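Okay, handing you the structure first.
Only one protein chain is missing from this complex, and each of the others stays in its spot.
For subunit A:
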Amino acid sequence: MQPPLDPRKILSELYVKNLELYRERSRIHEIIQQVAEVVFAVDQDYKITLFNKTAEAVFNFSQEKAAGMSADRVVKLSRDEVFFSVKEYAFKKEATLNEINKKSITAIDRLGRKFYYRLNFAHTLMETGEKECVITLTNITNEVEEDKRKDEFIFVTGHELKTPVTIIKNNLWMFRYLFAGKETLTPRQKELLNNTSEELIHLNKLTTDLLDLSRIAQNRLVLNVRDCNIDQVLKDIGDSFSQMANKQGLKFSVSKGQFGMVKADKERIYEVFENLLSNAFKYTEKGYIKIGIARQKSHLKILIVDSGAGIERKDYPKIFTKFGRGSEGLKVHENGASTGLGLYVTKNLVEQMGGKIGFTSEKGKGTEFWFTLKRT
């Protein structure tokens, strides 16, 4: 038989539990208030329901004033220099939210200093059925500035490397030119000269990739897109890569025909071909490499097809990303390791010329990279 209930005991237990709850609540409140992140929340009408101390400092608003106000009147953030509206993103789907941090989120403080933030949205469903959106901002100013210094360093270094590379390249060229027709070099001397030239081409390509990478990161890649004779480009590319094909024992062909003018940067279009072809040559041990051209309504589609190693399906998402390398790229190849820059740069170049780029591949059978250029 149960002992009779003692109302006083129940009351005192309730009191203790209530006190514990209260303490717990204050503790959580205090944590939210004191964390280094900006934390605030809005209800379904986008009115502020929570506003922590860091938020007070960043947005220069007191909690008391902010509470109940429309978030867009309190939260002053920019996304790539355009006013960022909380309304546009609160309670939105994950896909939309994933886009937010792709552009830089900034706030200017009272002294005019600029700070960078990473935004995070979390949706909470209350027991009452009401929804709230909790938004946190992490200050990433140091990381962003560090990144900018890194990009600038890469740019300056790449640029400084270009001058000696250019001088060596020209001197070597002149050296050959002055010797032309005179049989004064032994085969071994010629071989040494050829090896030096080949390595220099590799070094030049690497510095070009580094420079392009830093320009893309700094949003300062500017192309001179003009009318460009694609037939001339195809001829030059064909000439310069057929030697390599001979050396590697590969069949190499370029689509025959006259394709006329396209919109392209006359220097960078070579880079696009060189990047795609040097990959094809790197990953193809036997068989063929061919350049195909297809006329489309307003574009020219250029295909670089090889019978090489192919790309594993799991590597597909990495192919065009910065520093992304497939499993083949991680291996050390005879012609050097992969930096994971080439295709990232190539994609950016093609897109800035107004084209698209993509690939299809089958592991062990080969790869087909294609890109388009506007016809004029």
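By definition in this document, a contact is a pair of C-beta atoms (placed from the backbone, for glycine too) under 8 Å apart; a residue touches a chain by one contact, two chains touch by 3 or more; residues count from 1.
The criterion applied here is as follows: contacts and distances are computed from a predicted model.
Q: Which name from "Response regulator", "RNA polymerase subunit sigma-70", "Heme exporter protein C" or "Carbohydrate ABC transporter membrane protein 2 (CUT1 family)" does UniProt give the chain that's left off?
A: Its UniProt record gives the name "Response regulator".
Q: Looking at the whole complex, which of A:Tyr270, A:Tyr288, A:Phe320 or A:Phe359 touches the chain that is not displayed?
A: Answering carefully, the residue with contact to the hidden chain is A:Tyr270.
Q: Check each of A:Thr54, A:Thr136, A:Thr208 or A:Thr367 against the chain that is not shown and name the one that touches it.
A: A:Thr208
Q: Which of these, A:Thr124, A:Thr166 or A:Thr376, touches the one chain of the complex that we don't see?
A: Of the listed residues, the one touching the omitted chain is A:Thr166.
Q: Which subunit A residues would touch the chain omitted from the figure, given the whole complex?
A: 155, 158-159, 162-163, 165-167, 169-171, 173-174, 177, 204, 207-208, 211-212, 214-215, 220-224, 267, 270
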